[in-house]
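Part of the complex only, each chain left as placed.
Labels run A, B and C following the written order; every chain starts at residue 1.
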Amino acid sequence: MKSYRLDSFSGIEALTLHEEPRPEVGRGQVRVRVRASSLNYRDLVLAEGTYPAKQRTIPHSDAAGEVEAVGADVRRFKVGDRVMNYFYANWVGGVRRHVPEQYMAEHDGWLAEYRVVDAEALVAMPAHLSFEEAAALPCAGVTAWNAVAGVRPGHTVVTQGTGGVSVFALQFAKLLGGRVIVTTSTREKRARLRELGADEVIDSAATPDWASVVRELTDGYGADRIINLGGASSLEQSIAAIAQRGQVSLVGALGPGGPVDFFKLFWSQATYETIGVGSRSDTEEMNRAIAAKQLRPVLDRVFEFHEAKAAWQYFAKRKVFGKVVVRH
Amino acid sequence: MKSYRLDSFSGIEALTLHEEPRPEVGRGQVRVRVRASSLNYRDLVLAEGTYPAKQRTIPHSDAAGEVEAVGADVRRFKVGDRVMNYFYANWVGGVRRHVPEQYMAEHDGWLAEYRVVDAEALVAMPAHLSFEEAAALPCAGVTAWNAVAGVRPGHTVVTQGTGGVSVFALQFAKLLGGRVIVTTSTREKRARLRELGADEVIDSAATPDWASVVRELTDGYGADRIINLGGASSLEQSIAAIAQRGQVSLVGALGPGGPVDFFKLFWSQATYETIGVGSRSDTEEMNRAIAAKQLRPVLDRVFEFHEAKAAWQYFAKRKVFGKVVVRH
Amino acid sequence: MKSYRLDSFSGIEALTLHEEPRPEVGRGQVRVRVRASSLNYRDLVLAEGTYPAKQRTIPHSDAAGEVEAVGADVRRFKVGDRVMNYFYANWVGGVRRHVPEQYMAEHDGWLAEYRVVDAEALVAMPAHLSFEEAAALPCAGVTAWNAVAGVRPGHTVVTQGTGGVSVFALQFAKLLGGRVIVTTSTREKRARLRELGADEVIDSAATPDWASVVRELTDGYGADRIINLGGASSLEQSIAAIAQRGQVSLVGALGPGGPVDFFKLFWSQATYETIGVGSRSDTEEMNRAIAAKQLRPVLDRVFEFHEAKAAWQYFAKRKVFGKVVVRH
């Protein structure tokens, strides 16, 4: 079968196509004919060696495909089922004390024709989605789902930019009844954000101090929930824009590091919650909502399997609106 | 000023129009020019003397109006503010250990031209609502709000009939992203329920065993939330229709009493939560959501102040769709 | 190896000792040398055929032992580890929508010398416990743990009798800072309950209306949490004794069925939560607490493996104080 591996940690150039034997299923396992996988920022930093990674890993933590073979004792799935993975390999649900096992860290990822994994590592795809759409969900979707958890009708939610997590956060926050404000530095994205349900769009290029606009739009209260996607630099604005007893969901390390002022943090009288994707149970609950509301993930662009490197180069420019997917 | 009082506990006939002095405001108090009040089932049973009540009480626990005078030290409101009451007189929020004070029990109700209450007993009306609409909210609205609290997108919610609580529960459950199934014995109400967002309507006259229909509509899982409005008789169906770890919200004593089977209760593996309206804080959160989503309460019919007894007679037939309101 | 199986559903007499091949481990599995297992009421009813059960099942849902062999890909345990099972076979944690798989229903139980199970089906034993003590935990311990979850210092907790769940509930409620009232019909158990931390013991034989005593002991408020263990008959008292907004935890079907009055249920203004044991994550959290507080399960009596039938006969009298255990 064909697979891509990171032959070194020298960046995108390390991504190399290989031919290797199709893996066999053992007891409790499932072989998936991977039909689509998607890119995350983690793939890029991992390829540069600045993130803990397995040597010569297959990249892509997110995928969807068909069950092609099942091992002994598998009752969860049968051949032909349309499945997707969840982000971790062994965090089904409940209290998480250990860092769960991750694709590309302890296990190969999904940018390959076939993958054999434990049946417990998979969930059913929402029935109305294509493989490409389902492959968009495991990391960005569940992160957004958990980042907006607890939002209620009447709450104001701020999300930043148009990356995968931000667009999902917009979609999920609307399902929850929230009023959503999106910040973007790209004027052309305005109309598309409105179509997706954004109640307000703030031009963060024109108004770097967008927190003051959020205050105005909320009668001075500030936003009940802010999805912080720009690291330390956006956190300063998030702190200034958050309501008392509101929650800033700290997502990923997509933006720059840097210092945060302690007193500003404290006097905001808010909660700062780090989001670490989520469990299989979270993924299943998200899928239930997606199925019930017939929601569709927003795909920026779909590349073919042989174009995987081009997909990475495209994604590395970080100009996306939604997810970048590879069709296998 | 004019007021209605229950001169005895002999039922609707006890409702009598009086002329009495306009009450004066003391420190911390507000005088409200009542503009609308609404009826609840509690008014009817209380008039029959089967519910704890103040002698010669003014009925109606729910109202909206204008602040007409404020006492010393009142900072919460000013003359001209459009306000409504919340259901209790002294349960602002937090843990509730005592039965809070209630209108018609410890305090006169609102079916009068003027009422003087503590400034703390009032909240601001959602700005887009008429007085008639706001007067629909304190009991039925907040009960429904708390009965559906915790519903998430993808959850199935069942509500029973077209009374005030049921219609609000339908509206709020839709705001929360739920899929709503309504049971009704009146075929003609179907279309109106669909307009309000009902995903499914079950004819409970044709299908008294509506629980089996709910099971079919939910791939056998049952509903995640059921608002039980018909007492013991509907509870049997609610138990049969609830999902494992789902919640039956037990609302009021509108239906008949009677026995519930212990083993059925236990084996449902669900939670049975009694709903006791809610606090001022709950009312404010509900109003925030109503304002943000520009939601409008459904009024079955509005009577004039001099028609109050006719309003009671009409309401006593219990054929309503939404709330019955008196304009003052 | 030796094992006991229920050769029919004719009650205790159906329990028969067998000799059968020692099971082999597959990928992802672990072979446990079972060292102790414990009895639950479910074993008895299941032996009578009134509960869904596997044909010719090995009984006992709860056990502890040593890992004796591990299959391929097992990272969770190694040979020599001291382990116990959790109650279900496949509910690790998170939202539970399906009835999880159970021992004696979908899988053989533990009353055997060896058992092979998925590595995911086991958890580490608290280090300070004997195998006999650890075998007491999976069903009764976790049920009690979840039944008292949320109790805080200052809360009053009522538990009923001296069965396994009740004694664990007493112990856990004390860890949580609760004030614990125990009802018992056996005067002699008083002193032992006091030693275990009971703040009050009510003689339910002398005072069948023990709810009134609970009201007196709580300045009229009622108890914040009641663990209902006696089915419909004790539920009547539980309803009368529960505080507003308190919680009655409905545990098992140990007592008789029967009718519950709807209006009493509603007017209690409490929550009725059915307890269905718990997940692996709940079991691990309970074990953490047990280890941290060096708590020891209360064993009524330990029988030897060859005395298993005598253990059942003893247990069937239901006069126990704590758990009945079989040493393998």
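By our rule, a contact is a pair of C-beta atoms (placed from the backbone, for glycine too) under 8 Å apart; a residue touches a chain by one contact, two chains touch by 3 or more.
No experiment lies behind these values; they were computed from the predicted model shown.
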Assembly copy number, counted for this structure file with 3 shown: 4
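Assume only the chains that are shown with their structure count from here on.
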For chain A, residues that touch 2 or more chains besides their own: 285
Partner chain A, residues of chain B touching it in the complex: 152-155, 172, 175-177, 179, 285, 288-293
Chain C contact footprint on chain B (complex, rising order): 95-99, 221, 231-232, 235, 243-245, 250, 252-253, 256-263, 265-274, 276
Chain A partner contacts - residues on chain C that touch it in the complex: 26-29, 71-73, 92-95, 118, 120, 279-282, 284-285
